[in-house]
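Missing here: one protein chain of the complex. Every other protein chain is in place.
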Amino acid sequence: MFIESLLQGLMVTGPLVIGAIGFTLVFKLDRVMNIAYAEFMTIPAYFLYVLTTSGLDFIPAFILSMLAMGALAVVLYWIFFDGLIKKGASIVTLIITSVGLSFALRYFFGAIFTGAGRGIPVSTQTLFTIERVSYTDLQVAALVCTFLIMFATHFLLTRTKMGREIRAVADSRSLCAIDGISAPRVDSFVWLIAGIFGGFAGCLLATFGSLNPNLGWNTIIFLVAIVVSGGLGNVYGAMVMGIILVEVQTAVTFFTSFEYGNIVAFAVLILTVALKPKGILSRRGKA
Amino acid sequence: MKILEVKGLHAGYGTAEVLHDMSFDIKSGGVTSILGPNGAGKSTTFKAIFQLLNIYKGKVYLFGDDITGMATKDIFNKYNVSYVPQEDKFYPNLTVDENLETAALRTKKTKEKTKDTLKEVYDLFPRLLERKNQIAHTLSGGEKQMLAVGRGLMKSPDLLIYDEPTGGLAPVIVNIVFDIMKEITKKGTTVFLAEEKIGQSMKISKEVLLVKNGEIVFDSSKSKQKLTMKKVKSIYM
Amino acid sequence: MIDYIIYAITIACVYAIMGIMLHLQFGLCGVLNFGTAGYFAIGAYSVAILTTLMGYPFIVSVLVGAILCAIVGFLIGKPLSHLSPDFLFIVTLAFGEIVRQLATSEAWLTNGVAGIYPISNPLKFLPFYDIAYLFIVALICGALIFYSIKVRASPFGKLLIGVRDNPLISEYIGKDVAKARLTIFIFGSMIIGVAGSLYAPLLGMVNPAQFGPLVAFVAFISLMVGGKESPFGSILGSIILVFGIIYIFDFLPIPIIQDYKLVFSSVRFVVFGAILILFLRFRPKGLLKGAAL
Partner (left out) sequence: MILMEGVKKFFGGLKALDIDRIELGTHHVEGIIGPNGAGKSTLIKAILNVDEYEVNSGKITYQGKNLVGKKTWKIARQGIVCSPQAIQEIPSLTVEENLYLAVNKIPEKLTDPFLRTSEMVKKESEKKVEEVMHMFSLDKKCDCAGCDLSTPEKRLLNTARALLMNPKILFLDEPLAGVRGKEREVMQKFIKKAPFPIVLIEHSPDVIWNTCDYVFFMMAGSIKIHGTVNAVRKNKEVIKQYLGV
């Protein structure tokens, strides 16, 4: 029963790991701790809601929502962050800007979709049942996609020209100018990916649970705990810690109640920051 | 032909002027060295050429074009020039292979030609080939310098500007690096380097500039006297 | 009507106390504390639990709340006092959320979502108790304003500015940066806890929903708009926000949209967010620059 719960936990909250990767990519590139990333998960979920309730099939609606969020993320970057970063704004200014953006976006959607939580209309079928825990086709698909996206990210970063440029820009913007790499293009691309990843996480979380304007905000602390304990800016750390924390949360929820999951995340966060600010998996002397 | 010309350049960081009225030019072919001890203003000169800091007065011409005020990125995209800075010589979290390929990313060369250049670089530094897939910041000091040289060569540039190619290297490797610099010029690349090792650099250089406190104190192309070590000592010691 | 105005001014004073602490913490010392809602909740729940449920005198529960907040402030601040402000931000933000979730989940202590009520005014035995209560709150608020003006003019204030602007050089000239940060963080946490304790009897009840992220957000934006480096900044900021924006949205009749009040209660925060971003971009020090003190 417990093992089955762990598996199901990975299916239901696993997509959050993809969100953590998106958050990490942005931090890696621009050193922005983007709190508005919470809304990068909520907004596409509303896109999905609007598209599915107006009759579109789930899968095309899902893909459209993700892409729309990607495009929106790029626009938001250019309007709100690019100027500040170029001006050499401090970390604090960037963070507070992202908080302002987060609240503005959240209440904007709160104003349009007033009222209680909504459900995403989707029909699922139970694929198989083990020990009274049943698994739907959507859950299995989500898990498969989560791992596929993780591999795709690895492939993107290590095997493609764009991935190399992303890592190059993250390492040294001045050297990129010398090599003639266009940093704005890389910036746009990374925010696009971050938006799409946020969309993936947000849409699935809304589908498995319910949709309300606080969807993203309620998960952002868990997300930040993953990202910080994985070593800020370390994509693989985020992947590993993401899976570990998702499982820990599932286990804690299994034995106690749901609220304690977040409390465990907070404990991990504060312990990481206090003891190993470079991330739990970091080794000494390695960046 | 004048490849690079600097006229009456005043430049510095913020409001602190570091270079005072610098003028010199680099002619095509051979090695030109800008020499002087640490802190004389060599790196600052290079940064000023590539518009990486504040220029208060003066002009920079590259291949005859005025590039004063041009964006750094555009200079490198437009002209076949390589620059190896003193800090940030390579990307610390990319592998050796990736570092080299990134250096040739924006050239007009074909893929095959880039591959040939890559092979040439590996022939020059077999150690780099051994460590092809190693992350750059884990290399040893000498290997890092080899990687930086390699990156400078990847574009097969007409002009290679190199800030301290031998900094932090063991004496044996220093000689090899200087030999390589000479070797490069045989293929038609003009090399302009900054060095602290005045004596050794003089031996491989066609022309020599000496800087002290942000001013050029000796220019071999304009001076009738020959530069001797004695004179260098009288200037700096 | 008079009752309502007194009530509103008292609440404004409570928020002003929080604002002054943020001014000291963030405006002067650069300590970015986004967990104000958490301390606020601890203070308020102390009063609710100790006074309403257990029957201790009000003043005792205020003190207990303050001490609790100081301890929590120490536990959070200690490991963070040498790290960059983004870590402190993240941890305090998470802390604020966690307190709210604990208030929900630990129903044996806090009565969960339903909350604890009634919390009666400790001065109820007096004839004009609400005015007397306002007087006390305003007195505390005034004392803190006085203190923060004193701080700004004292060497200690210069020390805090030094820590904010350039922690490394402050160490080089023999100042204990970590201790300065921790001191101001604990002090701020404690007083924000007191503000929470004073807040509870005004509302007459506490429940987790009152201590959402909006508490910290609104406090922060009044600070940024009013001027983070001036002790009067957050007060000016909250006046502008409360009377300039909330009032307009609540009383502006736009009959075209049904439920416009519901919609506009959200829209107001969209405007708040936009104001915050615009101020950070174009007037990062806020309206009162605070240099003249």
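Labels A, B and C are assigned to the chains in the order they are written; within every chain, residues are numbered from 1.
Throughout what follows, a residue touches a chain if its C-beta (ideal position, glycine included) is under 8 Å from a C-beta of that chain, and two chains touch if they have at least 3 such contacts.
Since we're looking at a predicted model, the values are computed, not measured.
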Cross-chain touch to the chain not pictured, restricted to C:L102, C:V177 or C:M224, is C:V177
By the document's definition of touch, the residue of C:V91, C:I116 or C:L159 touching the omitted chain is C:L159
Given C:A37, C:L88, C:I119 or C:V151, the residue that touches the chain left out of view is C:V151
The listed residue (B:E101, B:E143 or B:E195) that touches the chain absent from the view is B:E195
Touch rule applied to chain C and the missing chain gives residues 82, 147, 150-151, 153-159, 161-162, 165-166, 168-177, 179-180, 183-184, 187
Even though one chain is not shown, chain B touches it at residues 12-18, 37-40, 86, 137-138, 141, 164, 167-168, 195-201, 212-213, 229, 232-233, 236-237
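Just so we're on the same page, only the chains that are shown with their structure count from here on.
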Among line, ring, star, complete and other, the chain touch graph is line
In whole angstrom, the CA-centroid distance of chain A from chain B equals 43
Here the gap between chain B and chain C, centre to centre from mean Cα coordinates and rounded to Å, is 56
Separation of the C-alpha centres, chain A versus chain C, in whole Å, is 30
Touching two or more other chains in chain B are residues none
Residues of chain C that touch at least two other chains are none
Given the complex, residues on chain A that touch chain C span 33, 35, 80, 83-84, 91-93, 95-97, 99-108, 110-111, 114, 217, 221, 224-225, 228, 257, 259-260, 262-263, 265-266, 269-270, 273-275, 277
Touching chain A in the complex, chain C uses residues 30, 32, 34, 76, 79-80, 83-87, 89-91, 93-95, 97-98, 101-102, 104-105, 213, 217, 220-221, 224, 259, 262-264, 266-277, 280-281, 284
The residues of chain B that touch chain A in their complex are 50, 52, 71-73, 76-77, 83, 85, 88-94, 98, 101-103, 105-106, 137
